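If you scroll down you'll find the structure; I have some questions about it.
One chain of protein is taken out of this complex; the other chains stay put.
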Amino acid sequence: MSILSLDQVNFGYTSKARVLNEVSFEVERGANLGIVGESGSGKTTLLRLLLGLERPTSGTINFGSVQLDPRDANFMRRYRRAVQMVFQDPYSSLDPRQRVRDIIAEPLQSLRIEGNHDEAVAAALTEVGLPADAVRRYPHEFSGGQRQRIAIARAIVARPQLVLADEAVSALDLSTRVRIVELLKQLGHTMTLVLVSHDLGVVAALCPRIVILERGIVVEAGDTATILAAPQHPYTRKLIASVPRMPA
Amino acid sequence: MSLLAVNNLAIATGGHDLVADLSFAIEPGQRLGLIGESGSGKSLTAMAISGLLPPAIVPRGSVTLDGVEVIGAPERKLNKLRGAASAVVFQEPLTALDPLMKLGRQLAEPLRRRFRREGRDLAGIEAETIALLERVSLPQPQRIANAYPYEVSGGQRQRVAIAMALACRPKLLIADEPTTALDVTTQAEILALLDSLVRDLGMALLFISHDLPVVSTIVDQVLVLRQGRMVETGPVKSVLGTPTQQYTQSLVAAARAFDTALGAR
């Protein structure tokens, strides 16, 4: 069953230049999806559409059986609860003046989710492998990897169905990256991940499904292993050939 | 004699060492990769070699570049050394270039210095600028020379930055994470370009990166740094193939995990 489905989505900031062109794909429950593209591919715009921060110029995005409409405040409240986000830069994505407790609890408060918020925050912290006393501290007291864990805790605290991640590990050191990928993999058991990245290795490690985006067009989509083994489109082939590999 | 000899280098600030007991050498034409994660001191080491450390950070030990002791050398002496002996390519080409100066003029600056050094006629600078832009495989070099940094793509900016480093005809090229800010396909192109330039011009290369596969595609020898200390050094094949230290083993395992996920090549 698909959580999200995009049907012939077009988007342009001006009437002439299209950033996204006839983009269609589905996000299925339990199958992490990797959206791979380089700068200028339109992946950032696509994310903004999926977050409901922009509306498609034409085409539809369906959440379950309902069409995503950023102007419908009631719908958006349900949607925000179901779809959360992790950003690339763990320095810019956490407010330096808030304590970790308030950062993680923000979705709970803003979406007026009932229950004990402190307990929910504590549970999220445990899940991302951070100590309970982190709640009283400020972001600057943590390393880049730990900060990304805080950002992940914020994304999962409201128990969303879908987590959108924008290059969530590419700013991290290699050894930290492995651990965060491991963490995201575990979260995949309870929620579905859409990872937007230029890093094929990370996408391959996390996502069984993949969409390749080039200049606003989906050039190839499907099963990750199949596409990596036998890429059909020349751009996909170039992308795969460009990934530096370890010496044999 | 080694082109670059680093002996017992230590870099300290406020009483504690950020880098300590670091020794290595680069022979003319040799390629060394400095591998390290954040906080390993890899960029500080590069700055110490080029004499670019900020005043609050004090190096000890010895760094000889092309026979000249860098540590403690006066700025005037360092200035002579920069360009002729070594040149640096930085991670972020947008901040490494002056946003308000046309690329051609920026490139002409180091060329002028070299022409003076070699006693050549300065009238040849313009032709040499275009030749250099062609050398780094930039299409329409005339157009690029007349463009400002923000008018060209990230990959093209990095090519211009490399051209600027080449303009000095250095014996040692220092590249500090030169592809980290770039797309995968652009990275592959820049790596291929660096590889051919270093080979054709007979330069030595000090390549600094946290990315194991990237380093392994371009250097022969590697040195693994962790928290300012050397962990392991040797030929790429042996260090990344059969690492002996636990830290290197964990790095290699991490890199291999992603590599394996990509399947057979």
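Per-chain numbering from 1; labels A and B assigned in written order.
We take it that contacts are C-beta pairs under 8 Å (C-beta built on N, C-alpha and C of every residue); 3 or more make two chains touch, one makes a residue touch a chain.
The rule we apply is simple: contacts and distances are computed from a predicted model.
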Listed names "Stage 0 sporulation protein A homolog", "histidine kinase", "Glycolate oxidase iron-sulfur subunit" or "ABC transporter permease", with the criterion being the UniProt name of the chain not displayed: "ABC transporter permease"
Which of A:Arg77, A:Lys185 or A:Arg237 contacts the chain that the document leaves out: A:Arg77
Candidate in contact with the missing chain, chosen from B:Thr13, B:Asn79, B:Thr244 or B:Thr260: B:Thr13
Missing-chain contacts mapped onto subunit A: 51-53, 76-77, 80-81, 83-85, 87-89, 92-98, 102-103, 106-107, 109-111, 137-138, 140-141, 151, 154, 158
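Rule of thumb we're sticking to: only the chains that are shown with their structure count from here on.
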In the complex, subunit A residues that touch subunit B: 38-39, 144, 173-178, 198-202, 204-205, 225, 228-229, 238-247
Subunit B residues touching subunit A - in the complex, by the definition given at the top: 37-38, 154, 183-188, 191, 210-214, 216-217, 236-237, 240-241, 250-252, 254-259, 261-265
